[in-house]
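Removed: one protein chain of the complex. Kept in place: all other protein chains.
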Amino acid sequence: MKDNVESHVTPDGRTIGGVLMEMKNITLRFGGVVAIKDISFDIREGEIRAIIGPNGAGKSSMLNVISGFYHPQEGEVWFRGARRPEMKPYQVAQQGIARTFQNIALFEGMTVLDNVMTGRLTHMRTGLLEQAIWWGKAEKEEVANREKVEKIIDFLEIQPIRKTPVGRLPYGLKKRVELARALAAEPMLLLLDEPMAGMNVEEKEDMSRFILDVNDEFGTTIALIEHDMGVVMDLSDRVVVMDYGKKIGDGTPDEVRANQDVIDAYLGVSHD
Amino acid sequence: MPDQLLFAMEVTLNGLMAGVLYSLVALGFVLIFKASGIFNYAQGVMALFAALTLVGIMDGQVPFSHLINAVFGTEIHHFGWHVPALLAIAFTMVFMVAFAWLVNHFVLRHLVNQEPIILFMATIGLAYFLEGFGDIMWGSDIKKLDVGLPQGLNVWIDETTFNAFGYGFFIDNLDIVATVIAALLVTALVVFSQYTKQGRALRAVADDHQAALSVGISLNYIWVLVWSVAGFVALVAGIMWGAKSGVQFSLSLIALKALPVLMLGGFTSIPGAIVGGLIIGVGEKLFEFAIGPLLGGATENWFAYVLALVFLVFRPQGLFGEKIIERV
Partner (left out) sequence: MFYREAGDFKTSYVQDAQTFPIAFDRWRYYFVLAVAFLVIPFVINDYWANAVLLPFLIYAIAAIGLNILTGYCGQVSLGTGGFMAVGAYACYKLMTGFDIYLMGADGEWVRYALPPINIFFSVILAGLVTAFVGVLFGLPSLRIKGFYLAVATLAAQFFLVWLFNKWAWSYNYSASGQINAPTRSMFGIEVTGPTTEPWAAYMFCLVFVVALAWLARNLTRGSVGRRWMAIRDMDIAAEIIGVNPLTAKLSAFAVSSFFVGVAGALFFAVYLGAVEVGEAFGIQKSFLVLFMIIIGGLGSIFGSFAGAAFMVLMPVLLKNVLVGTLGWPTDLAAHIEFIIVGALIVVFLIAEPHGLAQLWRLAKEKLRLWPFPY
């Protein structure tokens, strides 16, 4: 079992560094329901980490813990080598964590361009007064960020729809816009919650290509929840398997695939 | 007993009575909100319209007389007959059911999937419409409403408390009647909601429109039913308030008073409407009694809102409301 702590280079030439984020003994409860039970795993810099498991296993809740939306009753979150104190979601975003959502959380009242620009908000610093005057600092910042956003729009090939109100787009394009918005934040860690949900084979191939390109070109660390096993095996460097709030597997795709507990969980053998 | 304490007790009792009337109006809101997620700002104007219609029918007024006179230069005002109270109430209910149907047909059906705030604003528009319409139909002068309810000082209570405490409590008969009627109405509504087929359907619709549809519940039917019941509650409230202070525009402002009641009690709870109403009724009067003089008086204009506001900050769903869980 390979478990390098120092950085290493993968067979396809990407560099995977040290531990970027680590979840230590996370337990999350909602009243009497235990959504996550004593789970620990880490995410390495530059890798693509998949989180898989049957429905209701607690995967989205885990992502919400990482986003700072849920606060675990027990356990610690470590980010970039330091323990992360309990903070609000927008502070987590400012630290360099961006995400997409399972049920698409785009701003339906705005255009595609404006939505992606909201991804830049953590980088935009001009104050209220400067923006009221517009000429000068605010305009410069707007143009500079627009340039960055246009690069991402090019990258994800959504140029023709940049002025379209988001509400009018088909599902597949909405997912791409959401990815663009997350990328616009230039995050260190990108969380993707079921990015392939509801897509056909062609769309999945496009999305997979984008995800790989993001990781390859920008070096972004990616953690994704996904149900399509083919995608998971092809894309990810390592996999975490959850079931009923517990971790039942952790390793490379091949290791996990051979794990008896994982096989049982997916085939439905009853546990105590 | 010391005088101040007796005053306070009297104020409290009157506050409770006022609270009952608030609860009555708030009930109409809760019903509609439970069934359709709409906060019906027009509930107060519905009470006004119901009362206007009742008086109009009883006094034999010609509807739209003002308009007719302006257009045709005539001078007609009354038919010349008088309709007995109970019959008039029945006719008014027919009006309110017709109104419920019209509202559902022209407004609600088209706003099915909109956000709550849009629905709320639509009911504000409805309130303005109904107010203007009611004024044109029956005239906007103050009318006296007399359905035969006992009014005035309750002599028995006055004498008994005077003998017991040396101070006679002033409790109006009308308030006592209102309390009894409100209690009966509330019981009836709770029974209706919990034990009848329609009541169950109502709760299903309140929970999930789509699911209710899929088990064969007709949304239109439920909504017309709910608005009719709310219309009935509005009528009762209109009669109570109208008998007390005359049927006039300010009746529609009770809607505004019901809002803090609902905020306190929770928008979806019938017991909440009652408890909230009582708390506001008593709180208002006691605050004005105890602290009002220090602030120059008339604190009843805003106290209810500030109380509800402070309460909401600590408990956003109100006393009995459903906890708002936000998911991503």
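The letters A and B name the chains in turn, as written, and every chain counts its residues from 1.
Following the convention adopted for this analysis, contacts are C-beta pairs under 8 Å (C-beta built on N, C-alpha and C of every residue); 3 or more make two chains touch, one makes a residue touch a chain.
Bear in mind the structure is a predicted one, so any value in this text is a computation, not a measurement.
Participant: Write down which of B:Pro84, B:Gly132 or B:Gly166 is the residue touching the left-out chain.
Facilitator: Only one of B:Pro84, B:Gly132 or B:Gly166 touches the chain omitted from view, namely B:Gly132.
Participant: Out of B:Leu145, B:Leu259 or B:Ile279, which is the one that touches the chain we can't see?
Facilitator: Counting the whole complex, the residue in contact with the absent chain is B:Leu259.
Participant: Touch as defined at the start, partner being the missing chain; which of B:Leu52, B:Leu174 or B:Ala308 qualifies?
Facilitator: Per the contact definition at the top, the residue touching the missing chain is B:Ala308.
Participant: Extract the touching residues of chain B with respect to the undisplayed chain.
Facilitator: 39, 66-67, 70-71, 106-107, 110-111, 114, 116-118, 120-122, 124-133, 135-136, 140, 256, 259-260, 262-263, 295-299, 301-302, 305-306, 308-309, 312-313, 316, 326, 328
Participant: In terms of residues, what is the contact footprint of the unshown chain on chain A?
Facilitator: 67-69, 88-90, 92-94, 98-99, 101, 105-110, 114, 117-122, 124, 126, 128, 131-134, 138-139, 141-143, 145-147, 150, 181-182, 185
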